[in-house]
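Following: one structure in structure tokens, then a few remarks.
Only one protein chain is missing; all other protein chains are in place.
Our next item is subunit A:
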């Protein structure tokens, strides 16, 4: 597939988080959002972070994306600049679908002809052929989120042109969509992920979604955010998949209940 990454250099870790701490505020009002997170993501791996509200999932993504700085600890990225997809589509309302998708390429100084070719490929990858000239407000919620996916892919692939691995950070990208659309977009995301081989760190509060999409599910506790447990859920189907959802959901309930007592 033409969109697939060019031969990446072989490294066994795409992202490594070592003893990561993040504290907001100072003194008595200080809130510990992340407390000693250790996590490694392999190139091309699909990792889902699950946790209740306030577990610092979004903070963790922001740290990896470079939008915020950790209080202490170390983030090592062997990938190119991570692409980020948010819960809102965050498309530029004044740009057409095509211009939205090529925006990261324009910012990186890619030439016009090359941009147009890339956008064509990406549009067909997310099955939006023929909508390149429309504006975001003319699309449905699911279509907008696929445009946002295509834009993140453009950003990820642009960075990986020099042979580095690609990384996508996704912050509950489907949680604002209706159930039918969400179901279809999850299938779409898996297909696109397999086609491009990018590593994905996917944040969600939906255990079922995490088990369906991820190869590995990481459960975070809330305030302070710590890694409680992780499960290998790669290739689980049928009753195994349901059992995994039950196990993880039970653990999540246990973590949440501990807050009621405190």
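The rule we apply is simple: a contact is a pair of C-beta atoms (placed from the backbone, for glycine too) under 8 Å apart; a residue touches a chain by one contact, two chains touch by 3 or more; residues count from 1.
Going forward, contacts and distances are computed from a predicted model.
Novice: From the names "Phosphoribosylformylglycinamidine synthase subunit PurS", "Hydrogenase small subunit", "tRNA-specific 2-thiouridylase MnmA" or "NitT/TauT family transport system permease protein", which one matches the UniProt record for the unseen chain?
Specialist: Going by its UniProt entry, the chain not pictured is "NitT/TauT family transport system permease protein".
Novice: Which listed residue (A:44, A:70 or A:104) would be found touching the missing chain in the intact complex?
Specialist: The single option touching the absent chain is A:104.
Novice: So one chain is hidden, and I want to know which residue out of A:31, A:116 or A:187 touches that hidden chain in the complete assembly.
Specialist: A:187
Novice: Against the chain that's been left off, what residues of subunit A make contact? List them.
Specialist: Where subunit A meets the chain not shown: residues 65-67, 81-84, 86, 88, 90, 92-95, 103-104, 106-108, 127-128, 135-143, 155, 180-181, 184, 187-188, 190-191, 237-238, 241.
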